[in-house]
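Just dropping this structure here.
Here's a slice of the assembly, chains where they normally sit.
Chain naming follows the written order as A and B, and within any one chain the residues start at number 1.
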Amino acid sequence: MTAGTIWTEAAVREHARAFLAANDPSATDRMGFLRARFDAGLAWVHFPEGLGGLGAPRELQAAVESELRGTPDNRPGRIGIGLGMAAPTILAFGTDEQKRRFLRPLWTGEEVWCQLFSEPGAGSDLASLATRAVRDGDEWVVDGQKVWTSVAHTARWAILVARTDPDVPKHRGLTYFVCDMRAPGVEVRPLRQITGEAEFNEVFLTGVRLPDSLRLGEVGDGWRVAQATLMNERVAIGGASGRRTMIDAVCETWRSRPELRTHDLHQRLLRLWVEAEVLRLTGARLREQLAAGRPGPEGSGMKLSFARLHQELSGLEVELLGEDGLAYDDWTFRRPETVDFVGREAGYRYLRAKGNSIEGGTSEILRNVIAERVLGLPSEPRADKDIPWKDLPR
Amino acid sequence: MTTLLYTDVEEELRAAVRDLLADACPHSAVLARIESAAPYDGDLWKALARDIGAAGLLVPEELGGAGASAREAAVVLEELGRAVAPVPFLTSAVVATRALLAARTAGPGEVADELLRRLASGEATAALAVSLAASPYRRAGTEVTYEPADGDAVVVSGRVTGVAGAEIADVLLVPARLPGREESALIAVETGERGVEITPVTSLDLTRPVAMVSLGSARGRIVARGEGPDAARSIVGEALRFGAGLLASEQFGLAEWCLAATVAYVKERRQFARPVGSFQAVKHRLADLWLEIGGARAAARNAAGALADDDPGTAVAVAVAQAHCADVAVHAAEECVQLHGGIGMTWEHPAHLYLKRAKADQIAFGAPGEHRAALADLVDVPAPV
């Protein structure tokens, strides 16, 4: 195939079969196979040629996955932040050199990425963040504290938003960087959460020096770059299919333990079953729209609805279990690799689901987004739009 | 599964219906009509039935119809819901038509075919003589009986309450049983026959009032007949399930209008020197409502698609759509009244038309709780023993 080809499903499948014929996974080590797959443009087909893709329509990725089923994968759960948030941002805003340097080991999983956005004082109001980056010749010196950073302790790189100009209104003084997590001055501390474990970390940045070549996008343009990242995050959180499994888990308990049933619980479970099914259909419709190239505004709502459903379902389940609901599986302070909503027990689901309406944009913020961007309702009176960041009340 | 999106053909149909309604069915006209002697709008119905061909949408082409499916009928219902249009599309072109289509295979066929032709042409309107509140899950017996008369004719006697669309119907399709014998039938009775009395009831929903149908030895023709009481029941049940599934699209359209009207109002209405729609509590409620309505669209489309394809999952799709959409429509209409403040409580504002329609629709073809109860069996979430 030559550059500029318009890819069809058949051609993509043909290409994948040819790759597989040339790279027998049983005769190659795992990482070697993944690197070769990237180089063949079969990592993410909608990325450009040379960067792991073919410049093909996004939906043809499914054909690749089907052809390569059973071959070693890049353990996407572990590197979700890199795949879902860093990669699209680097592709959209990175220099050619940055793309060449970062995308391949990101996709193969050789380099794990994390996200340094939220701060103790800047959650929903991310744009008010206080971590400073001060230019010093060809370098930036970064000082501040970030929080809610998952996989920070294993990450090689981070996407970072820092304030480079405190004298302009808050949205305008931010710059986006790639942060070297091995640089001196980066300290990672686990942050224990209400489930007992620590999925997340606090990250302290003290005099961390980053070369200007790690800047992503223009100086002062960090808000726009971060918005692109966050949009991808919410799509990733809300759009994930397979989330319906929580209703399945509760229904299994219901079916296997008839002695626990009451009419009160039955009526509530039926309502939630309907809600889960409606949400499944909403998601299916959304994916059809995406496939047809007409993305609908429903995407903004999926995360919100899933958070509500998860919380209601897991709360019902604990109540349904009665005496068994008084128990918990494990309070050990440890660092889990992923969030396991169905492998663990009801109490864990109940507590962990509480985070669904906070992480990646609170449900309150998402309702604002729907009201303003989808319904076109007027925004609140804003006191902080035109005031230099340094003069904002705190 | 068919698509949950709208096809181009469906969008064209929607545009035609919407244009007609914008011209011929403004709220002022609906408000003027609701207390008149003719609550259903005959002229509008003629235009919809004949000019757009809505009356024969579900009728096969060989009988003069469009041979379209539940999906297209659903799109028409979305628009009719959005306009709270007082026309008998749901009762005649959807429910009665579906009963006749089911009866074609169960009965002599000719009577059903003849009636379907008349309905498709827009020349006649029919109503299934069962209560609008009847559900596909309650197998209530009928009080109406029939006796053989001269020739193929029968005479029918009895009373049916809560019948929607009866006042404007030319033909009633009456489920009845033959006393003393294990036989039941669906019988077509022309409303002009002697012994047919249709008494309007003061109805909550002013745009789709119900009536009591009394039959005193009225002449009719058998559309379908079978052994046992289930012969008529199964036709009625199929028609009710079809009606329930498509009603979801009316409810979705109604809810969408309520949301749009409310959003428009709170953008304009100022209190405390700000648009009411800039207050966060109002915004959040409307965002939640928008989420519910997005779900209603997906559920209603899914039910219409399942009914169109006669999908094995149809019963679940219909129950889910009604369980969700019925309450969403009521919620949307209630928020519409509340967020319009005082003006939403007035007779002159159309909000109440939607509230009343939504509340009656909630009862129609089985309340949401009945659909949820049906799901307990359908999806194996059994009730306590």
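By definition in this document, a contact is a pair of C-beta atoms (placed from the backbone, for glycine too) under 8 Å apart; a residue touches a chain by one contact, two chains touch by 3 or more.
No experiment lies behind these values; they were computed from the predicted model shown.
Written as a formula over the displayed labels, the whole complex reads A x2, B x2.
The rule we apply is simple: only the chains that are shown with their structure count from here on.
Centre-to-centre spacing of chain A and chain B amounts to 44 Å, using the average Cα coordinate of each chain. Contacts from chain B toward chain A in the complex involve residues 1, 3-5, 263, 266-267, 274-275, 277-278, 280, 282-284, 286-288, 290-291, 294-299, 301-302, 316, 320, 323-324, 369, 372-373, 375-376, 379-385.
Against chain B, the residues of chain A that register as touching in their complex are 251, 254-255, 258, 261-263, 266-267, 269-271, 273-275, 277-279, 281-282, 284-285, 288-289, 292, 298, 301, 304-305, 364, 366-368, 370-372, 374-381.
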